[in-house]
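The other protein chains are all here in position, but one chain of the complex has been omitted.
Here the chain labels run A and B in written order, and each chain numbers its own residues starting at 1.
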Amino acid sequence: MRRKQTDNTQESVRTSHLVSKLALVVVGMFGFGFALVPIYDVFCEITGLNGKTAGRATYDAAVVEVQEERLVTVQFTANNNAGMSWQFHPMVNQIQVHPGELTEVKFYARNPTGMTMIAQAVPSVVPFVAADYLHKTECFCFNQQTLAAGEAIEMPLLFYIDQAIPDGVSKLTLSYTLFDVTANFLNSSSNLSAK
Amino acid sequence: MLPMNKLWLGLGGLVVAAVSPAAMAAWGLNMPKGITGISRETYDLHMLIFWICVAIGVVVYGVLIYSLFAYRKSKGAIPASFHHSTKVEIVWTVIPFVILIAMAIPSTRVLTQIYDSSESDLDIMVTGYQWRWQYRYLTEEGEEVTFFSNLATPEEQIYNRAEKGENYLLEVDEPLVVPANKKVRLLLTSADVIHSWWVPALSVKKDAVPGFVNESWFNAEVTGTYRGQCTELCGQDHGFMPVVVNVVEQAEFDAWLAEKQAAAAAVAELANQEWTLDQLVAQGQTVYTTFCMACHQQNGQGLPPAFPALTGSAIATGPIADHVTTVLNGRPGTAMAAYGALLSPVDMAAVITYERNAIGNNVGDMITPVEILQIQAAAQ
Partner (left out) sequence: MATGHDDHHHGPAKGFTRWLYTTNHKDIGSMYLWFSFAMFLLGGTFALVIRAELFQPGLQFVEPEFFNQMTTMHGLVMVFGAVMPAFVGLANWMIPLMIGAPDMALPRMNNWSFWILPFAFAMLASTLFMEAGAPNFGWTFYAPLSTTYAPSTVTFFIFAIHIMGASSIMGSINIIATIQNLRAPGMTYMKMPLFVWTWLITAYLLIAVMPVLAGVVTMMLFDIHFGTSFFSAAGGGDPVLFQHVFWFFGHPEVYIMILPAFGVVSEIIPTFSRKKLFGYDSMVYATSSIAFLSFIVWAHHMFTTGMPLAGELFFMYATMLIAVPTGVKVFNWVTTMFKGSISFETPMLFSIAFVVLFTMGGFTGLMLAIAPADFQYHDTYFVVAHFHYVLVPGAVFSIMAAAYYWLPKWTGNMYDEALGKLHFWLSFVGINILFFPQHFLGLAGMPRRIPDYALQFADFNMVSTVGAFIFGFSQLLFLFIVVKTVLGGKKATAQVWEGAEGLEWTVPSPAPYHTFTTPPLVP
């Protein structure tokens, strides 16, 4: 090398410092990709993005004031994911509730197959802005549902609409999709987190 | 074999398109204006931005082309030496910014309208399946109306063995029917992969995501038939799941809905009829073509390994109870879906009987709709 040796050493020290920093960036960004998962969940809960609803809420009749003068229509729908053979539908298609009023509705599910199956219901609310104002105090979607062959069940859902729901929202739809998670549940201790 | 006249027609179209916006519609070159307030607003927005781009293009390309002719070395051009001007840079940063604000204002207005789905007159659940749409009318009373909308174009046309029809690939067995001048709200979801429901004339395109519900709406002002397609890659037959919407007058819609509700009630009735093997096989062929053929193929040979053959298979020629269980409940972990919730007992009995007595199988047994009902009940 005709370059001076001192130059060279300096240069290689600088280079290895820089490379270490860049490698840190790479590792950090790989982690950031995974961090996007919880960030997205938090973001969804705050903004109601994708109609995701929050987890279990509490209801204190002494605190929650019922707005008798307002009515909000709540529509229920049920869907089966492909491969899910259960009969699954709401027992009432829609009801009108006052914001702040605790209401119970039931969904019907029946396992018509010859084997025990485990299902997970996933909720989704439209319009998205309404998702934040639907509070569930009890929901079959908080847990997996296990039904033996031929077994039927009426599953409760207890909810109330937040009094702060914007006036523009006169109707909201709460939709459930039922997934067959039997295989996941039996084969692995997977992260079937209750939603 | 190359139809040169068509080629020239196409090239001619390019030229026409470049000069005349009026001709665009006639040549099918531009976005349709559509039949809803939103679709017209969207069209106007599209044209506004198009013309702004044209205007900018004329200036930029004008200067560029002028320079290419005026400052040629071959014509002895001497290069100038300027290479910097903060003033000019600021000018051409600010002007585009102002133009963008002018574009953003109407865009924001239209977008806000699109997002207002409140006060709908009719709600319809749209569910995407590989590869068909299901429509469910969320009425407050009466029998629930649910049906699948399948591609109606025969395979012979797709494989060029028959003349292609006018609405090739854009025709379905049962279109979505909606009333005119009513706000129709769509709730979209999917049972498997992501699909996207699009009808250009309604200016509605929304993804159907498994596990989640999206909403969109339209208010169709003109009666007629409007066609669209799935626009999100959803697997093998993504190109073969069209959307057809019939917009009819309210009275006609009411009659149609009443008829569908009656038909839904009649399905249970039908299940109790006497059926012969030939009747079931004949009925089963239609069901097979609609629901099974895409994977298991017309001749039952399947597309192994993902989609096994039915001809001579252990299921389709073995004990009929296993066959019924497979079709009713699907095969977890494979592409075989559960059809118990999708097919009526009649269609279920028909397709199973068909699979055992056609497509190269000749078992000779049959199952009746009543037996299907019994099997479903017995599981209780």
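We adopt the following convention: contacts are C-beta pairs under 8 Å (C-beta built on N, C-alpha and C of every residue); 3 or more make two chains touch, one makes a residue touch a chain.
Bear in mind that the values here come from a model prediction, so they are computed numbers and not experimental data.
Partners of the chain left out, restricted to shown chains and counted across the full complex, are A, B. Touch with the chain omitted from the figure is made, among A:Ser85, A:Gln120 or A:Gln145, by A:Gln120.
What chain A contributes to its contact with the hidden chain is residues 1-3, 8, 11-12, 14-16, 18-19, 22-23, 25-34, 36-37, 40, 44, 47-52, 81, 120, 122, 128-129, 177, 179-181, 184, 187-188, 190-193, 195. Contacts to the hidden chain, counted on chain B, fall at residues 3, 6-7, 9-11, 13-14, 17, 27-32, 38, 41-42, 45-46, 49-50, 53, 56-57, 60-61, 63-64, 67-68, 71-74, 77-85, 88-89, 92-93, 96-97, 100, 103-104, 107-108, 110-112, 114-115, 130, 157-160, 164, 166-170, 192-194, 196, 198, 200, 203-207, 209-212, 214-215, 227-240, 303, 305-306, 335.
Note that in this section only the chains that are shown with their structure count from here on.
Partner chain B is touched in their complex by these residues of chain A: 50-51, 75, 77, 79-87, 93-94, 110-114, 122, 124-127, 149-152, 168-171, 173, 175, 177, 179-180, 182-183. Residue ranges of chain B in contact with chain A, taken from their complex: 116-120, 123, 125, 127, 129-130, 136, 138, 140, 187, 189, 191-192, 209-215, 325, 328-330, 332-333, 337-338, 340-341, 376, 378-380.
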